[in-house]
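What follows is a single structure, and I will ask about it in a moment.
Note that one protein chain is taken out, while the other chains of the complex remain in position.
Now for chain A:
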Amino acid sequence: MSPIAYPTSWRRPPQIIRDRRWRIAVQLGILVYLALAVSTVEVNWARVYEGLDRGWNFVLGFLRPDFTSRWTDIAKGLTESLTMTLTSTVVGVAISLPIGIGAARNLAPRPVYYLCRGIIAVSRALQEVIVAIFLVAMFGFGPFAGFLTLSFATIGFLSKLLAEDIEDIDAGQVEAIRATGASWAQVVNYAVQPQVMPRLIGLSLYRLDINFRESAVIGIVGAGGIGATLNTAIDRYEYDSAGAILLIIIAIVMVAEYGSSHLRKYLQ
């Protein structure tokens, strides 16, 4: 009965690159590339020093925000932004539903699947600001271009996540409803919808606050809303008004954030 001499040490075998030499070569390569990349970044320290002053003025504007002198502009921008946010989210979600269902591999036939995935890829590839510049050129300055931009961006975001959620549902429930002789639409309504609804509502609320934040960004390129007001304030060096606008944006985003997370928790 001599005990078998089991080893007392064990090391996790390498998972990705098995060969030791290759592993070292790849790690060295990454380090060299990083060093080269950092060395090519040019920093004009003199310019940075000058800029500090302007940056400080900006910070001071924050500390002494001026809500009153440009209040009518701010109020107009805010209303525009909020309107843009809400309408674009509603329209975006409405369009995302069929596209999201079409982009779910387990529900849609192949051609529809590829078409919907294509739409999603296009919508996601084009960044909001780029779309906004294009649409402003097409429809002129103002919130309509912003509304279209945000609706377009919502489609890519929501359809993709909805499709992925649909692909993850419990297939057993779908099978059971299908076995009763239900039509495709009935299967979607009875077996798919109940499974994805809480997440769909959560995602829509999340998109609502993304759209508000984005509305501030695309306003800078002319798509109306609070972003346009902010841009004007900065252009006029009215950092105190700009500070006020930024504070309002932060406050609204925080309210939306807490509100939606609370609502999502309630819906689960």
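Brief remarks follow.
Keep this in mind: contacts are C-beta pairs under 8 Å (C-beta built on N, C-alpha and C of every residue); 3 or more make two chains touch, one makes a residue touch a chain; residues count from 1.
The rule is short, and it goes like this: contacts and distances are computed from a predicted model.
Per UniProt, the protein behind the absent chain is "Phosphonate transport system ATP-binding protein"; the candidates were "Phosphonate transport system ATP-binding protein", "Probable membrane transporter protein", "Cbb3-type cytochrome c oxidase subunit I" or "MlaB-like STAS domain-containing protein". Summary of contacts with the chain left out: across A:A5, A:A46 or A:A185, the touching residue is A:A185. Contact with the chain that does not appear here is found for just one residue of A:L82, A:I95, A:L115 or A:I177, A:I177.
Although one chain is hidden here, its contacts on chain A can still be listed: residues 170, 172-173, 175-183, 185-186, 189-191, 194-195, 197-198.
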